[in-house]
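A single protein chain has been omitted from the complex, and every remaining protein chain is retained in its original position.
Order of writing sets the chain letters: A, B and C. Residues in each chain are counted from 1.
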Amino acid sequence: MAGSSTGPTTVREATGDGGGEGSGASGHKPVLGVGMVGYAFMGAAHSQGWRTVGHAFDLPLRPRLAAVCGRDGQAVREAADRLGWAAAETDWRALIARDDVDLVDICTPGDSHAEIAVAALEAGKHVLCEKPLANTVEEAEAMTEAARAAAARGQLAMTGFNYRRVPAIALARRMISEGRLGTLRHVRVSYLQDWLVDPAFPLTWRLQKPYAGSGALGDLGAHAVDLAQFLAGEPVAGVSALTETFVKERPLPAGATSGLSATGAGGVGQVTVDDAAVFTGRFASGALASFEATRFASGRKNALKVELNGERGSLAFDLERLNELYFHDHTEPGVSAGFRRILVTEPEHPYLEGWWPPGHGLGYEHTFAHQARDLVHAIAARTAPAPSFADGLQVQRVLAAVEESAAKNSVYTPVPA
Amino acid sequence: MAGSSTGPTTVREATGDGGGEGSGASGHKPVLGVGMVGYAFMGAAHSQGWRTVGHAFDLPLRPRLAAVCGRDGQAVREAADRLGWAAAETDWRALIARDDVDLVDICTPGDSHAEIAVAALEAGKHVLCEKPLANTVEEAEAMTEAARAAAARGQLAMTGFNYRRVPAIALARRMISEGRLGTLRHVRVSYLQDWLVDPAFPLTWRLQKPYAGSGALGDLGAHAVDLAQFLAGEPVAGVSALTETFVKERPLPAGATSGLSATGAGGVGQVTVDDAAVFTGRFASGALASFEATRFASGRKNALKVELNGERGSLAFDLERLNELYFHDHTEPGVSAGFRRILVTEPEHPYLEGWWPPGHGLGYEHTFAHQARDLVHAIAARTAPAPSFADGLQVQRVLAAVEESAAKNSVYTPVPA
Amino acid sequence: MAGSSTGPTTVREATGDGGGEGSGASGHKPVLGVGMVGYAFMGAAHSQGWRTVGHAFDLPLRPRLAAVCGRDGQAVREAADRLGWAAAETDWRALIARDDVDLVDICTPGDSHAEIAVAALEAGKHVLCEKPLANTVEEAEAMTEAARAAAARGQLAMTGFNYRRVPAIALARRMISEGRLGTLRHVRVSYLQDWLVDPAFPLTWRLQKPYAGSGALGDLGAHAVDLAQFLAGEPVAGVSALTETFVKERPLPAGATSGLSATGAGGVGQVTVDDAAVFTGRFASGALASFEATRFASGRKNALKVELNGERGSLAFDLERLNELYFHDHTEPGVSAGFRRILVTEPEHPYLEGWWPPGHGLGYEHTFAHQARDLVHAIAARTAPAPSFADGLQVQRVLAAVEESAAKNSVYTPVPA
Partner (left out) sequence: MAGSSTGPTTVREATGDGGGEGSGASGHKPVLGVGMVGYAFMGAAHSQGWRTVGHAFDLPLRPRLAAVCGRDGQAVREAADRLGWAAAETDWRALIARDDVDLVDICTPGDSHAEIAVAALEAGKHVLCEKPLANTVEEAEAMTEAARAAAARGQLAMTGFNYRRVPAIALARRMISEGRLGTLRHVRVSYLQDWLVDPAFPLTWRLQKPYAGSGALGDLGAHAVDLAQFLAGEPVAGVSALTETFVKERPLPAGATSGLSATGAGGVGQVTVDDAAVFTGRFASGALASFEATRFASGRKNALKVELNGERGSLAFDLERLNELYFHDHTEPGVSAGFRRILVTEPEHPYLEGWWPPGHGLGYEHTFAHQARDLVHAIAARTAPAPSFADGLQVQRVLAAVEESAAKNSVYTPVPA
């Protein structure tokens, strides 16, 4: 689509698009060229999403994994080969400039999101940006402004809160929209991991404020806040927070590391982000919220738990059992009421039309295929995708209010509208 | 023991103690005469504990259900008959004055705890007082002072935080004491019920500040705070809190009601206590805590959930499955580590020597028998029981800090030592 | 009732019934004198039931723990004292002969059931007999015949399949009776324990055919078969079975032992009962059944699991979580259907009127109070109790068919009607 004279909504024919991994039914569908920046954990997950989406779903466009970008030429070429990208770039500006890239998918640490996203939008590309949208509210505001301007030109910008695309979460949202919970009273979300429990775990980029912005808060809390707001259907109005860095010094990592694993070299460095954040909040409607994000919950590997209690019912979810949604219908007679386990693998369930028969569960990575599906449909239909950059900014504002409250003796801190 | 000339540590012989329900092996054991004030839900539960304890455990004293007290003469006589008490009184001062009452067990709403407890202690009786210890810190301080003075005379005073006597909780405490969790990082306790979800539920005493002191906070939050401190082995140092009353007016109840059930009459009244409280806190050791207490969690009937995460392991518990304790040993190799479900029904487990073979679970009411067991042993051995009134006061101070924080825009509020 | 000139349906006044443990509201209710034979595990559990039932439920008669019987005079006197029985006997014939015994409760090993039960019935007493009803079909037939004859004289005879009185099981039966499952397709029941895994566990009476009749089959399988038939509402028509004795020799026990625990002395003896039985079966309606009973399932302490699948729904239960019943309503739309966890602690649930608020669970022992409640009501109303001796005989016939099938190369063996 980019590379044509008529702007991003024009699409190229699929014929003759050469090597590289395509995804799904080619037919004579227009191609959507994807360029990805970053190829670590998130890049691998996004790649799997782009490769798979066209085989699982009937899409109006055919995604093509056009090029991937990373700083180390040898490493990025290997990644391109392994992950199925047709080309490799070492400069993200070059990636953005490519004619065969219509959509820029940003999978880098948060410190570079704003610069890349704004440049890509200015270059006429659609943008998908990993969460958290940015490391600061200011950056997120600039990105949102760029997205607003680009929208007028027909370009789309989406924030990568992939957990909205867990079928059980999408079903929960649908049920809440239908009024199955009634007036909300409580929203509680905790996101527990344990990979920092060992004080010998080294100081990777995720533990350094200049790269990561914050710690558990921005990494896990951002998901928690987004889900709370997405499910409740309204923003968090204010928060009161405590944050903590339990282990304040860690060994410096040896050589190249990813954010999640590394081995220590000599020396130690300061941990400059939070290890954990616990906070409470209010929604404008009066519902109470409680949040917890930590990397110090021994034995909890990826335990994102959500529960909402309303006047007419309750819903509960645990990411470690992502094919299940628990629903209590409070309008039923008490004698036979209870939380039911909905196995979210029926054909009527969100996203399930593309997959397997009932009971044959999906995994973590499917959220990226679903995200890609929805984005491709939005691009083809020229409709605004969700979560937008504005949604990402709103989450950022909640996170900033959390940090402000934590810095101000936990005082209740309103989130700017 | 009372009624003798030598004070509360002298005990009467069991022979000839006349009618009324005794509990357990009589032999020639000295009798411990129990007098109970209040006979609603808590009174029934305590009665079951007193009736059963001597049959399940080998005790140094033989508890005797000497007399129960209530304001309505007809009702209290019926209760005495139904619950197994030998006599009925309509004036708690008369109950305290009885020679055959050595221990006063207070099961009334919180507004009368202080007066009865102090009087009983001054009359030379041992006291067991239901939680929360009092409706205000001031009352709790007076009670603690009275207990201190009485202790010098050999009298004991205990606060009825019965959940410490769930075998799984006692086992958790033992394991934590043994160092199985190492340095604590997180304590999270939520206590969720749903009996107020219906706005037509009437305004019972539990919803009125003059009688109940507070709402979910004092009723459920008190248990949550006590368990957090008991398990962590240290007090909460400070809190930041939000409280809410979702339904501000309710129908006035028709006629006599218990705290938990009633039918509406004409007219409405103001709810003057909280419906829910969410709060975070810190322990002096640096561990973070998060708490939630609510009566508005549709579908959650008595869901007291506790989890502690430490550097060496984690523990998790849910009162709705009270025979189970979940333990993750973080010192094990990751390849085979995970939360294990310990069915706390083995003979080596706390309190299980009195009960059934492995796998034959206990229920809610057993906590009252265990409480009675421990109190009887303490009385016989003249050792201080736990939780003491001072422990109950400490919980009260945390609750007061919660209310103060909630009133002061959630600012972090230290708990006085 | 006994001791009067007008037979078992006459009852004595409660006044002046002397010492010993009474149970519950005396008022001027007639007394039902209970005499129990055996005081080990089952005797202790029955005692707790008799002591408690009158305090929890409003009964037409007042049970009185009149006398307990055991062979060792010293031990039975201690047991009487500990368990709350007014008197002790060393000859069960003397117990039966007592004027103050109206009901004989048989808690001995299966080899003595028939003799005691028949004698008690012939002496004009009501009888409650522990399961399995007998060690052989012949004995069970004689007992059933004696019960039939006694019924004509107004006496009642009940088999102690206490698990029918777990509230969740009673609720399941009610739901099935209401047609919530529709045509049944599958019934599967497994009862797994692990106390024989250790080959050093000694040869207690439960491992010897002369005393126990059979092993896991009669002990655990009897419960499984009774529940299957009770819930399905029809008898098992035939079975195909495998049985196995994994450990064929065990150390002889040292001194007195209970059935479930002992220490080894010198020498070894032959295990003459099954360690495990697995069998399948058919109901007359065409539903299939599968059963498993074993004492060799490491880590399974008392795992009695039941599941029934019907055309309109399914139910599932696990005794290790006895306050929960799982129900799938297959008539609901698939999009929101699933097994719901009914916490069987609501006031509308069977037996719950006597206990605690929602969510405050019961334990194993409550089944004995419920059994006592139902039996007392049946005696007062002169209605036939269930399960009857005929029901116990039917289970015995299924167990005999299992043994016959196992002995005949697993051939499908019809159960005589």
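Here is the rule we go by: contacts are C-beta pairs under 8 Å (C-beta built on N, C-alpha and C of every residue); 3 or more make two chains touch, one makes a residue touch a chain.
Quick caveat, the model's predicted, so the values are computed rather than measured.
Peer 1: Given that one chain is not shown, which residue among A:E138, A:D198 or A:E320 touches it?
Peer 2: Touching the chain that is not displayed is residue A:E320.
Peer 1: Consider the whole complex, including the chain that is not shown, and state which of C:A56, C:A297, C:L352 or C:L375 touches that chain.
Peer 2: Counting the whole complex, the residue in contact with the absent chain is C:A297.
Peer 1: From the list C:F57, C:F339 or C:W355, pick the residue that touches the absent chain.
Peer 2: Per the contact definition at the top, the residue touching the missing chain is C:F339.
Peer 1: In the full complex, which residues of subunit A touch the absent chain?
Peer 2: 21-22, 24-27, 41, 45, 47-48, 51-52, 55-56, 58, 78, 81-84, 193, 195, 260, 300-303, 319-323, 343, 345, 355-366
Peer 1: For subunit C, which residues touch the unseen chain?
Peer 2: Against the left-out chain, subunit C lists 185-186, 188, 190, 192, 194, 197, 240-242, 244, 246, 276, 278-282, 286, 288-290, 292, 294, 296-300, 307, 309-314, 328, 330, 337-339, 405, 409-412.
Peer 1: For the chain that got dropped from the picture, name the residues of subunit B it touches.
Peer 2: For subunit B, the residues touching the absent chain are 171, 175, 327-328, 333-343, 346, 348-349, 358.
FYI, only the chains that are shown with their structure count from here on.
Peer 1: Rounded to the nearest whole Å, what is the centre-to-centre distance of subunit B and subunit C, using the mean of the C-alpha atoms as each centre?
Peer 2: Averaging C-alpha atoms per chain gives centres 34 Å apart.
Peer 1: State, to the nearest whole Å, the distance from the C-alpha centre of subunit A to the C-alpha centre of subunit B.
Peer 2: Spacing between the chain centres: roughly 44 Å.
Peer 1: Can you list every residue of subunit B that touches 2 or more other chains, as numbers and ranges?
Peer 2: 300
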